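All protein chains of the complex are present and in place, except for one that has been dropped.
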Amino acid sequence: MKDIREDIAWAKINTDVLRSLENPRKLYWVILLIAIAMIGVAVGCEIYQYNMGMGVSDKNNSHVWGLYIATFIFWIGMSHSGTLLSAILHLMHADWRKPIYRFAEAMTTFSLMTAGLFVAVHLGRVWQIYYALPYPNGRGVWPNFQSPLLWDAMAIFTYLSSSILFLYVGMIPDLAICRDNMNPGWRKKLYTALSLGWEGTDRQWRNFRVTYLTIACFLIPLAVSVHSIVASDFAMSQQPGWHITSFPPYFVAGALYSGCAAIITLFIILRYVFKFEEYMTLPILKKIVRLTFAIAMVWTYLNLIEYATVWYGHDQASKDVLIQKATGVYAPFWWTMNFCGSIVPLIMFFRRFQTNIPVLFAVSLLLNLGMWLERWMIVAPTFSHGYYPWTWDSDQWPSLIQWGIVFGSFGWFTLLFMVFCKVFPSVSMYEVKEMVYHRSLATKKLEATGKLAAAGKGAH
Amino acid sequence: MSVSNLLENWSDVRHTHPVDDVPHTPYKWAMSIDLDACSGCNACSVACYAENNLAVVGKEKYEHGHSMHWMRIERYWDEDGREFPDQGAQFLPMMCQQCEAAPCETVCPVGATNHTPDGINSQIYNRCIGSRYCEANCPYKVRYFNWYDYPTTDNVWPAEMNQQLNPDVTVRGKGVMEKCTFCIQRVTVAKNNAKNEGRLVHDGDVQTACQQACPTSAIHFGNLVDPESKVYKQWQAQQVELDKDEQTKDKGTEEGGVSPEGEGKLRGYRVFEELRPYPSVMYLERVRESDI
Amino acid sequence: MHRFIRLSVLLMGLFAVASSYAADAPLPAPMTEDDLGPAIEQPIEFPHNRHAGLRNPDDPTNSDPLKGGMEINCMYCHTFARRSAVAGIPPLQKCIGCHQSIDTVRDKPRIKKLFEYWDAKKPVPWKKVHDLPDFVRFNHERHIKRFIFQQNRPVQEACGYCHGDVKTMTVARRSKLLSMGWCVTCHEKEHLVTAEGGIPVGNQAYWYSMHKPPVDPSGIVKAKGPNDCSVCHK
Amino acid sequence: MNSGSVKHLAGQPFDRRDFLKVLGWSGAAVALSGCGNGSVEDGRETVVSYVEATDYMIPSISVYFNSTCAQCDAGCNITGRIREGRVLKLEGNPDSAINRGKTCGLGQAGVQHHYNPDRVREPLLRSGNSGEAITWEKAYALIAEKLNGVKGEEIAFLSGGVSGHLKVLLGNYLDSIGSKNHFVYEAIAPAVVRAANKKSYGVEMPRFNINKAKVVLSFGADFLGAWVSPVHFSQQYAQFRKGVNGQRGVLIQVESKMTLTGANADRWLVVRPGTEGILALGIIHALGAAGLALSGDVAAAVKGYDKARVSADTGVSVEQIDKIAAILKARTPSLVLAGSAAEGYAHGSQNAAAINLLNQVLGNVGKTVEAAAVVPFPQMTPTTGNTAALKTMNNGLAAGKFKVLFSYATNPVFTAPGAMKFKDNMARAGFKVAFAHYLDETALQADLVLPLDSALEDWGTQVPEYMAEGAQINIQQPLMEKLHANTDGKGTRGMGDILLALIKQRRADDYRKYDDYYAYLRAAVLQNKGALGGGVADDETFWNETLSKGIIKLAGATHALSGKASVAGLSLPAPAAIDAQYPLQLIPSVNASLRDGRHTNQPWLQESPDPLTTIVWDSWVEIHPKKAAELGIVEGDIVEVSGKNGSIKAQAYLFPGIHPDAVSIPLGRGHEALGRYAQGYGVNPFQILDAVYDKETGELALHETRVKVSKIGKRVIVVKDEGFAGGKQMGKKIAVRVSSDKVKLSGEV
Partner (left out) sequence: MSKRHLLALFSNFDEAEAAVRELRGLSVKGFNADKDMIVKSPIEHPEVEEFLGDKPVYVQWFTLGGALAGGLLAFFLISGAQANFFSQIKGGKPVVPFPPNFVLTYEMFILGGVYITVLGFLICAGLPARRSPLYSAKVSEDQIGILVQADEAASSTLKAIFTKHQALEIQEEAGK
């Protein structure tokens, strides 16, 4: 079975994708409404927290971080799959990525935006957040460049703006298509402005290709650095359970993992909501699933390595944290995390489940749950079992305020994502055309060698 | 011009503290606490509340771990499972250890906590944005966060009680991290007075609130680079060196250490020395009579 | 091709220069008229120019008090400044002490008002002109000790660093920025390190900053002001 | 910042008495805006200024004045830090022989007593169930009216311990109204020990030189916590630990429930409750067996107390008794202390006598037990008292003997054993006047509540009961202007001023020359200038010096100690058999901060963790883990502790430092009144105490209540500082202990 129908007409690609900007299924609106309701919850919680102080999130003096930081890492991690699909696979000429990379890249952007919110939500004095920005100011002081949090901010800013640029640059030809096909109205004006007068001239394409490739090249080390820096928030600290050298690769693997799982989820949703069955085909899904499975195994390996190094190391404090994870109050979550992260993906090993949409949907959600728990299990147990026994505290349980904001962040992400998909083509039209073109060309060559018949360079 | 500044002071900006050289001159504030004298009576802790405008958070918030005691008295029992603790309890006053290489300092995104030239880990409340990374990275967990707005909304200082507040210490609003400062407001006054008189601060010019209150005089505070100071003498006598992560005396005898067994074991130690924060507080081990 | 290389080199140079400038402690914008503090309505419009202003050059004996000032030392009235971190405001007694015996101006409305307060034994509710946030602790005593008593700078110059040219004002008005960056620009300058009598004391230079102070061949040590955050913020 | 009302200062001749007023800026409010950005706008805030100033009135510069801590009776001398007319902090006065510049947590919290928002601010007259604010004039008139026609013996004056000129004045007042009924009641006082000391040594409170002793054997004397003069003893303890020539003092603590002192002991010995005396005699027996020469009658008296029997009675092992005897014999001088754990039984006097006997046998009297200096003014020495006095008065009240009742500095409604039914009996008095700082439980029962100045705004003198070195009279002087001075005849007043006003109702002529208590005090001190060490100094100088020092140190003669061991009347009952219905002994424990509960409304003390359990803001029931396991109790279980006189419910805390047959509940909490920080926190174990009295002195036997403990099926989280690890170091090197033979203390600085 082929990744995509090769005889699909280019004009049909245009109409199919452009249709997604106009009339999605009703489910789209349902999702949108739910998302807005979820944001409402989070906004309410945040307003309350802002007015009362961080205390309402029910952290305490030895346990100063909670779900906010865990969820922050989760969203940062989520963003990595976009880069994986759009940049890494682009460089590797895996053209099956073409129908799906656009939404993955959008996911990158929006999950980064969501993650950024958590930085703010988590601050005790969010109204002073500008203290952390490096700009010349009337106080004559700079932020502390030694702090991994600042690296974080820098990395996320770089990543977010680069991703947006990458997304945007890659979308310019498609925006031109939208411009050409839209009825006059605000959208047409928007597309006209955004497409920058793109006409697909040879000069534009030539520079476009180099630019696109260059940014892709930059994005890969950037993505790796972003999550290693997030890992540094922990690995650079001195706390048992955090100060682990394998954290950066472990975090990157976890990031790719949760991102891939999220791509499967969104793939399934988009495919249905926007009627993209023609482009988001099951063979492509299968490829993603296989990729996810591979990453799951990498993650499992790194996870076990982390346990093993702690277990065989001399650091009793770290070991105690590990034991506490497995046997203490966090044990249910820790075991669920391991189950979801390492056992559940085994389902994807079986071919018949690789294209089974309901199963994959469930699996992808479980994987995401596992990955979210992973982040929580990195953050919390160290606090309740750190170096200093006097301050050990097992009663720390996140308050509803924390849960509410975490919950709402999913709504925020969904809202951004769904609005994006409605406003911008979530399938890259020109690249699908390229894919169809090259595939059909290859097929023809194959046929030609078979039939020894000369053929032209392809029709549409 | 900053680049020339950078190049001119290159060797200065590349110093590693405290291991490269004498860490601070002419002041390095340090403490020593004799656990054998400490009776665990909590006077130091209350004195700290009085001196540093600490918020009383009340029962409910205390339950949630929001207490603000910069100095807490920890009580440890034997761990050998005896029926009765017949050699008593072990009390340990624990406050900010004013580490020379403080794990909290590097991680603050805004630089609200820095090392002062005289060796105190300063906390600048008005700079703090409340990321709480410092506390996350503190091995001693001695930093306290203002989870609520105690000065105003929580009615911690009702109308008359606020008159007790020490005007030399800023009242902290919500979202700010705070901790023991070695009573830096007192240190500053002593330093200013000394400067006005063209001299250095003498031992005894400045006492921390806890030291001043301590009924058993278990706490000593002073200038570690002043050979006349009690603290310096105590550190010397106990062979505890600021810039070591393992004291020579604790090594085996063949490496020049004092034998850990037998008479003459020195009592000085620092908590979590091996984590290399180079804490400025030396504790003296508690002694228990062997003949009874 | 070459123009692109040139362009790149140019850009790099630009960035390097820009960055090193930016990294310097930022100089606050030069004082403009708008940066002046607001004109403040005080209970009594105290004429600083009459008290501290320069004498009328045409009349060295100052026989006509309506012209020129009296060149009264700032610290004659603001006595707390040299003894305390807080300058405070002179007690009413101080004003009365002189004005009791100055009959010529006794009937002026401002002086009448002054005596009204005195008779009622009520302090004058002066308004703060140079207000700093509550978390900033500026130490008047140290600055005065250093610049006036150790380095023998003229009083009005030393006070004027922060308070501006008060002798030309009637009601004092803030004329300096008084932001942290503004304070820092001064602390960044290298000032003579002196103790009483102008002699450097030991390694006193280290009292102020982590940087080793440069010593010029004649042995004069100059060091920057304290750069320790906790000096002002506690 | 410093905005607010400004005190005008002009036109007053300055003397020391007015220094507070001159400090000015009284009540200047402080900004709470803290470290937020705040408003920094020129011309928004008013600068606080003086009308007139004196030399030392420099804004931001603190001044320090000496006074005396009134938080307990130990009489520590304090120095108050005063800035802009507000007292900010109390420190110890370094010149004091008692506390040598040190303070305890309780003393530190003195400012919170002063600034407490729940202080009574105006005289209150009962009208129905509420109080109506009246003027002082009216209040005085009312008292005069109520006393009119009432016979002297129908007036009772109940107070806490009083001393100094206030005692003199009070005596004179009672004299003027013809009453001899002055009852002194301190709920927690070493009354039995005082009596036993009087018998054994000839004085009630000798000096204990802990610092000179090489071994201290303490039978439940919590001298580091709440016993007699803890700050003084703590300093002695520190010296004792450093030792002479590096020989570190050894502390052995014998008690049934671990006190703070027990927690610091080299050996903490748990004994069956009430058998302290038996152990003391057992040790004497063992000493004799070890070769210490015992006088004949002593030997005879301890004859029956061989190790085996003593061990069986007390639960202390034979080896331990031997070891104690050996160390006591080897290291002299030693010091044996009888504390509250020993005295709290029906045979408390016997226990204390046996313990004192041990001191005598060891020859410590005259070495570590010395006669204390006495103030040469017997009329000023402290009057002490305990429950016996309260009992007498209570009986009188019950019999309807008293028509007018005054109550000052004591809170019997809260602290009297429930079995006394004091509250009900108090209602029988026709007119009840309470002099109070807070509306405490007793004040709530009064008909007239007269608000008192805090100790930081009142004048006074005080003579400590326990004299550290030489005799001293402590001066108490205001550290700032009255917080609640009210111009319209309300506001708070000093106790001395009130007494003076009252006495003027009777003896106007004698007291006309004293405008107020200050004048009285000044005159009284100056009158005895010579005796007080004034020498030839003129009055003004001497007075100012006295105030500036805050202490009048006197050479003071000492009573002679009678060092002879006497065993007359010494007989100890065998340990009581376990009561099947109430199998556990209730030990009400005295917390160093909260004591009898008068300080519970000071939030620093509420939030300052109990040193041993680290519990805050609540009461708890200490149970030994073994017993708890037997009863199926875990930490946080709400348990009902019930005895013959009622029951209370509190959270259980599993505590290894208690005898398995005992439970302990701290005193001081469980207020129904007193203020926002006290009300509704914890339970009051005074309520369920059995009315058992010491056979000799008639004082309440505090530890003689027997209870049973049962779960009620509710569980709470115990609010405490101790974390999840429960006081374990988990193998980490945090609080380290070393055996004394491993260290050489003489090498230390």
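The letters A, B, C and D name the chains in turn, as written, and every chain counts its residues from 1.
Here is the rule we use: contacts are C-beta pairs under 8 Å (C-beta built on N, C-alpha and C of every residue); 3 or more make two chains touch, one makes a residue touch a chain.
As the structure is a computational prediction, the values presented were derived from the model and not from experiment.
A.B. asks: Determine which of the presented chains are touched by the chain that is not presented, and list them.
C.D. replies: Contacts of the omitted chain with visible chains: A, B, C.
A.B. asks: Of the listed residues B:I73, B:A101 or B:C214, which contacts the missing chain in the full complex?
C.D. replies: Considering the complete complex, B:A101 is the one touching the chain left out.
A.B. asks: Going by the contact rule already stated, which one of A:W151, A:F234 or A:Y250 would touch the omitted chain in the full complex?
C.D. replies: The single option touching the absent chain is A:W151.
A.B. asks: Looking at the full complex, which residue from A:H243, A:K286 or A:K433 touches the chain that isn't shown here?
C.D. replies: Considering the complete complex, A:K433 is the one touching the chain left out.
A.B. asks: For subunit A, which residues reach the chain that was dropped from this view?
C.D. replies: 9-11, 14, 134, 140-142, 144-147, 150-151, 154-155, 157-158, 161-162, 165-166, 169, 172-173, 176-177, 180-181, 196-211, 214-215, 218-219, 221-222, 225, 229, 232, 430-431, 433-434, 437, 456-460
A.B. asks: Which subunit B residues would touch the chain omitted from the figure, given the whole complex?
C.D. replies: Touch set of subunit B with respect to the missing chain: 2-3, 5-6, 9, 12-19, 99-108, 111, 113-115, 278.
A.B. asks: Which parts of subunit C face the unshown chain closely enough to count as touching?
C.D. replies: On the subunit C side, contact with the omitted chain comes from 1, 4-5, 7-9, 11-12, 14-16, 18-20, 22-25, 184, 187-188, 209-211, 224, 227, 229.
The rule we apply is simple: only the chains that are shown with their structure count from here on.
A.B. asks: Give, as an integer number of Å, the spacing between the C-alpha centres of subunit D and subunit A.
C.D. replies: About 66 Å separates the centre of subunit A from that of subunit D.
A.B. asks: Find the geometric centre of each of subunit B and subunit D from their Cα atoms only, then give the gap between the two centres in Å, rounded to an integer.
C.D. replies: Between these chains, centre-to-centre, one finds 32 Å.
A.B. asks: Which residues does subunit A have that touch at least 2 chains other than itself?
C.D. replies: 62, 141-142, 387-388, 390-391, 393
A.B. asks: Residues of subunit B that contact two or more other chains, please.
C.D. replies: Residue numbers touching two or more other chains: 67, 72, 74, 125-128, 170-171, 176, 272.
A.B. asks: Enumerate the contact residues on subunit B facing subunit A in the complex.
C.D. replies: Touching subunit A: residues 61, 64-67, 72, 74, 94, 103, 106-111, 127-133, 135-137, 139-141, 143-149, 153, 174-177, 272, 275, 277 of subunit B.
A.B. asks: What residues on subunit A touch subunit D, complex-wise?
C.D. replies: 62, 316-317, 320, 384, 387-395
A.B. asks: Write out the stretch or stretches of subunit D touching subunit B in their complex.
C.D. replies: Those in contact with subunit B are residues 1, 27-37, 60, 83-84, 86-92, 99, 101-109, 111-112, 114-117, 224-225, 230-231, 234-235, 237-238, 241-242, 248, 250, 252-253, 258, 260-270, 323-324, 327, 483, 592-593, 603-609, 611-612, 614, 616-618, 626, 656-657, 681, 717, 719, 721-722, 727-729, 732-745, 747-749.
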